[in-house]
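What you see is the complex with one protein chain gone and the rest in place.
Right, chain A next:
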Amino acid sequence: MNLSILLTFTLLYNVVLAKIHTFNWTTGWGNYDVDGTFERPVITCNGEFPWPDIRVAKGDRIEIYLTNGFTDANTTLHAHGLFMKGMNQMDGPPMVSQCPIAPGDTFLYNFTVDDNVGTYWYHSHTLGQYGDGFKGKLIIEDGENNENFPYEYDEEVSIELSEWYHKTSEELIPSFMSLFNPTGAEPIPQNLIINNTKNLTWDVKPNTTYLLRLLNTGGFVSQYFWIEDHNMTVVEVDGVYTEKNTTDMLYITVAQRYSVLITTKDDTSKNYAIMQKFDDTMLDKIPKELELNATSFMTYNSSAPKPEESYVDSLDDYLDDFYLIPYDKVEVYGEPDYTITLDLKMDNLISGVNYAFFNNITYTSPKIPTLMTVLSAGTDANNPYIYGTNTNTFVLNRNETIDLVLNNLDSGKHPFHLHGHVFQLVWRDRPYDSDLGEEPHAYNETESHTFPQYPMMRDTVYVNPQSNFVLRFKSDNPGVWYFHCHIEWHMVQGLTIVLVEDPYGIQSDPTQQINQNGLDICKSVGVMTSGNAAGNDDFFNLKGQNVQENFIPGGFTAKGIVALTFSCLAGILGLATLAFYGLMDIPDAVEKVADDLSIPLTDIVDTSTHFT
């Protein structure tokens, strides 16, 4: 009795304390020199750059009135890592959970953060935009002033890592998705940045434990991160508290977050280098002028000299996140009810452009946002066919254990992000090096694999080159969720699948119905709000759906055979003519030579006349 009263009181207390954070944001363009070397157009928020950080407490409500201030581009916003339970339409990916917001339109992202704590970020989910600066941190405190955080610390600091290009996505994407980029080489960034600048100075106090929230908000390269002579104790990854794990170096892929505890030294006489380093194995080529290391400064004493760049002997000793253990010690979920197996590869289609594929399908947006197809399909909603044959859509039943097996046939590392969930990373194979002649290695279910008892949980994880991983999660969040490579270039190439989770549960939930604002923005961009992927009301008629280009035919086509036949024929005819000429009798060789030779011999004959 007492307990229940106490519980009620606590709940009430929370509700009373829950705040509403309202933001009015208008996108736009402005020129900023972010990395101190080049001024370029960046996406601004109300004319300012960088975008503001959001800091709320668990249970608070966030209301973002996002106005598209561009003149020629649509936009959307995604709060990365938030579960959005019952609020799928606030998740952000265009043509998945909502229509794109047309220029001049405003969409209200209105959601509470009930189930997430820790380090998150928000970014545009419209292709290329977050690389142009449309992104910011989203920190969710666990209780007021983060009082429920499980570990002690004195001060809190956050550091946002990224790479930076001197060209806009608008310039980079067309040359990336081009016949003349046949290997799909990702554009090479010009710099690594930190908190939207270079060579940051972090003033620290001695003998203080800092909670350092690290985010990689880049769109491409993973970064190694270390601080000279300081170790870091990982306590949170992607919003999941972990058991303490101390390391000298972190490896952070794009979209991953780490919270680490750093205790400063007693001695304030010296300053230390904060190092970022490209994972240069991800770069197609390394231009001479590219600085692979970026140095920032952990400053104990501003009058002491700035630290020199810090070197390490090896990059191999970074923390392998596979071995992290969640603070809550969630046991590995049981055997899966459903397994999705994805084979990742990159290939060129008939136009010569390089695309990314899951099971030979490169994600091609449907004509109707998938969530709206779910809501309008009635009982057909559990049939994946209606979501289109080119969208890689999988339908999941409610509250099942799902295994997602990913076989990477590509020789690159890829960081994968699942919307709306954290997953358990139950298996990750070692890299298989193509330079050593190793072949891609697919996950073999028939072999026995020992999964960790308490697998690491997070929302973004990388797969090794030519390797595989297995993610396990519960389908406990009805909605339409993207699972995609978080390298923005690979998103452009279509490295995405869609999970329709519990479609009937979505239909029956009143909060999941598209609100008026959501329907209005569709009207502006001319997208219908019901029908299958092709926009047809007959759900099993996909005529007119968006499809990928054709594959390149293997071997000889008709025109190749014609070309080779003609070439052979020409060769044979030529040789025959040659043989005919060669074997032809020459009746008067001397005369011919006399005719052909044109050396001035006349004088000889003239001379010889003397003797006759």
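Just so it is clear, contacts are C-beta pairs under 8 Å (C-beta built on N, C-alpha and C of every residue); 3 or more make two chains touch, one makes a residue touch a chain; residues count from 1.
Quick note on the criterion: contacts and distances are computed from a predicted model.
Chemist: Just to verify: the chain that's not displayed, which of "Bacterial surface antigen (D15) domain-containing protein", "Plasma membrane iron permease", "Ebp2-domain-containing protein" or "ADP-ribosylation factor-like protein 3" does UniProt list as its protein name?
Modeler: Answer from the record: the omitted chain is "Plasma membrane iron permease".
Chemist: If the hidden chain were put back, which of A:Thr209, A:Asn348, A:Asn383 or A:Asn546 would touch it?
Modeler: A:Asn348
Chemist: Considering the complete complex, identify which of A:Ile286, A:Ala304, A:Val332 or A:Ala563 is in touch with the unshown chain.
Modeler: Selected residue, touching the omitted chain: A:Ala563.
Chemist: Check the options A:Gly104, A:Pro174, A:Gly378 or A:Gly571 and report the residue that touches the missing chain.
Modeler: Of the candidates A:Gly104, A:Pro174, A:Gly378 or A:Gly571, A:Gly571 is in touch with the missing chain.
Chemist: If the missing chain were put back, which residues of chain A would it touch?
Modeler: Contact residues on chain A toward the absent chain are 179-185, 285, 347-348, 350-352, 354, 552, 554-557, 559-561, 563-564, 566-567, 570-571, 573-575, 577-584, 586, 588-605, 607-609, 611-612.
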